[in-house]
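The structure under discussion appears below in the form of structure tokens.
Yeah, one chain of the complex is gone here, protein chain that is, but the others are all in their spots.
Chain lettering (A and B) follows the sequence in which the chains are written, and residue indices restart at 1 in each chain.
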Amino acid sequence: MSQWLEQVIDAAQISDYLAPVRQQALEKLKADGWPARRNESWRFTPLTPVEKREAKQAVQADSLPVPAIDNLNAIDLVFVDGVLVTQVNTLDVPAGMSITSLNNDDAATQQAISSVYGQVKPTRHMFGLVNDALCQHGIFINVEAGAKVDTPVRIVNMSSQNVDAHTRVVVKVAEGASATVIEQGFGDTESLTTAFAEYDLADDAHLEHYRFAMFTGKAKQLGGSHFKLHNRTTLNSTMVGYGSELSRLDVDIHHAGEFADAKMNAIYLLAEGELFDLHSTIEHAMPNGTTEENARGIVGDKARAVFNGRIHIHRDAQKTLAELNNRNLLLSRRGVINTKPELEIYADDVKCAHGATVAEIEEESLYYMLTRGISRSKALVMLNFGFIQELINDVPNTAVREWLAPILSERFAQMEVK
Amino acid sequence: MSEQIEQALERKYDAGFYSEIESETFESGLDESVIRRISAMKNEPEWMLEWRLKSYHAWLEMEEPDWAHVDYPKIDYQAISYYSAPKSMKDKPKSLDEVDPELLRTYEKLGIPLHEQEMLAGVAVDAVFDSVSVVTTFRDKLEEAGVIFCPISEALQRFPDLVKKYIGSVVPRTDNYFAALNSAVFTDGSFVYIPKGTRCPMELSTYFRINEMNTGQFERTLIVADEGSYVSYLEGCTAPQRDENQLHAAVVELVAMDDAQIKYSTVQNWYPGDENGKGGIYNFVTKRGVAHTNAKISWTQVETGSAVTWKYPSCVLKGDNSVGEFYSVALTRGRQQADTGTKMIHVGKNTKSTIISKGISAGHSNNAYRGLVQMGPRADGARNFTECDSLLIGDKCGAHTFPYIESRNPSAIVEHEATTSKVSDEQLFLCQQRGLDTEKAVSMIVNGFCKEVFKELPMEFAVEAGKLLEISLEGSVG
Partner (left out) sequence: MLSIKNLHASVEEKNIIKGLNLDVKPGEVHAIMGPNGAGKSTLGYVLSGRDGYEVSEGEATFNGKDLLELEVEERAREGLFLAFQYPVEIPGVSNMEFMKESVNAMREQRGEEPLTAAEFLKKAKEACKQVQLPLDFLKRGVNEGFSGGEKKRNEIMQMILLEPKLCILDESDSGLDVDALQVVADGVNSQRDGERSFIVVTHYQRLLDYIKPDFVHILADGKIVKSGDASLALEVEKSGYAFLGKAYEEAEA
């Protein structure tokens, strides 16, 4: 058992309406203990930066300026060091949507939250359990049946001091409603953030989702976005991962209804000694679902990318279409890429495929660009970034796309230099 | 349609008979004295015994692996007999005429006549019956070419230095739980040495037969292809139909020196147990080859038998420009479980590997591909291509793919693709409309699915494999 985990378990104070989930999480943490080195879930991602850490949460935090996404008219909700610094009750929220804190006295709201909190996210994620038990600051977003909310809600996690931050987002999108949620995290100072989000999408709901896991440097980010899709829901998710001393993102998409359609694009750009680990699990429990997942990354310098993409087709999930594609580019001899696309299939009338590549750029494309007078170094940058650009082009929100393109190409240009 | 296909996965297991042969079988149980007895029976040099004992003590310290997708009751290692040999073999028959005719009949029934004049001309056979080698054919002809092909127990007498040099050099004693057990208790197996620049004049083949009850088979095969040589080696295996599970834990080591080529083919048809999962062989095998500069190692396997299969024939591509290949068809039905795949470890520059894996699942079986492709930091220009296809027949089976890919070299290229499909109603309909019955149609479609792998098998084996698949699928369709 690690010092950190012991302190986490000691620190848990369980008294609110979420007690049953918190208690269960705590029991499981105690029973499971610290993952052994050969634990499959952490096989390529050492937890040493957390193991001996002092578990300590901030009591309060000051508001920090939040970098804007130009031309994006969003509702911003900001956590600093795990403390919700936005006055939620003063927000101007569009009709059909409500945003409240998880600390809520209203019985009906508590009940709605309890129906999602710890219910969508599987219990196998250790840091998710820590978050279950310790999270004191969280947000509940509720979208009423039929409400089409265009205004994106942006949730930002920032760190300013060396503490553990445990924040939670709970989202319920009711029948036929639609919403856009952006989860964003950044900071580079010594800190630890567990940011977990659970989404419960009722029949015919639509969610446009973004997760920008942009912590770098000494900031440790261990988070997850988890989705439960009911009949005919559509999910379009875009994830961007930067690496840090320890960055791990767990994504679960659970097809709990029929004819649900999930699309997920993930980009990771890693430099220096950064590590980024993306674990995604797609559960097709019901028939007629579709999933398309694309994860693409570039790894430079001494960085390490870990990708584990699992597609699980349950016995009853006939007529599922599921595809997963992972492409990687390794720029440096000191970098490492570990990728494992997994298929686990128990139904016969399905179409499933996955592919993973680690490659250098195609000679033919390079030659073509050279014959047009473009310098070798410039051509390499354009070609290398091209397969990332394809996913950027796929971002549905224009403002987000236009914000993302230059910052990613800038990050990439810096990786090339190093 | 799929119900039709699914119906009655009862199967014929042609090799399921038991031969009435008087055997000398150790009482079950494993301790140091058993290992000393095995070593003494084989009149082994002292170093071999020490090696076995070291392995045994290491094994005692090791933990039995617990695999996520393989499920079987715990093996009682004290309930297994670690040595069994026909009594008639005790006097070491000098020629085929001295071999117990019942033994010869056993092989004949399996389709492997051991009289040279009756044999397929181009194939030399080492026939291993429980814990001993019964006979090795065409030895004279091979020795003319300088090729050594004999039971490993005999190689320990005649070429102890060669064995000592290479045994455990590819699969270390303590590589894994079952390799350690094998290193402690292995009884027989084949030893092959192809001298420099020699193209082995015929196919070499070992046929393993488990006959006795409650015995484990622990064979060890070591193939050394010296510089610039070539050998094609085939392996086949069967066992009687029994309600009890039996353990087969083999180790195969291949050494391909510079410019050498080894082609290793397996048709594995151990008894798979009945449709309810009763009985069958636990097939836990460690196979690995090291390829030096410009060398090539090619594994081809057709896996249709065993209750549980756990094997990953692997290549360590140590030398520059070395090549590794893995072609596999794994068919599971009933309650069979197969967890098989390969590891391609790219160490040298410009190393190339190809993996083609075809998994067919039917009945209540589970069929998993598990593989590792690793590109080391020195493996400039290395390439891998992997294709894993699964075919599901019926909706009570499972098909799984777990490929691990690790790259540490920016100029290395890894491509992995996996798909899954079923025998579609349209395909069946087309075949039927052209006058084929369902069974024939499925078998044709499955054969087509496996074609890429079958074409890698030596001719005689390709035919056998096709037939085996047909028999295996028999009754699995309406």
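By our rule, contacts are C-beta pairs under 8 Å (C-beta built on N, C-alpha and C of every residue); 3 or more make two chains touch, one makes a residue touch a chain.
Since the model is a prediction, treat every value here as computed from it, not as a measurement.
Chemist: What shown chains come into contact with the chain that's not displayed?
Modeler: Per the touch rule above, the missing chain touches A.
Chemist: Of the residues listed, A:A179, A:M369 or A:M415, which one is in contact with the missing chain?
Modeler: With A:A179, A:M369 or A:M415 as choices, the missing chain is touched by A:M369.
Chemist: If you put the missing chain back, which residues of chain A would it touch?
Modeler: Here the touching residues of chain A are 362-365, 367-376, 378-379, 382-383, 385-390, 393.
Assume only the chains that are shown with their structure count from here on.
Chemist: In whole angstrom, how far does the Cα centroid of chain A sit from the Cα centroid of chain B?
Modeler: That gives a centre separation of 43 Å.
Chemist: Provide the residue numbers of chain B that touch chain A in the complex, in ascending order.
Modeler: Its residues touching chain A are 2, 68, 375, 377, 390, 392-422.
Chemist: Using the touch definition up top, name the residues of chain A that touch chain B in the complex.
Modeler: 40, 315, 318, 328, 330-360
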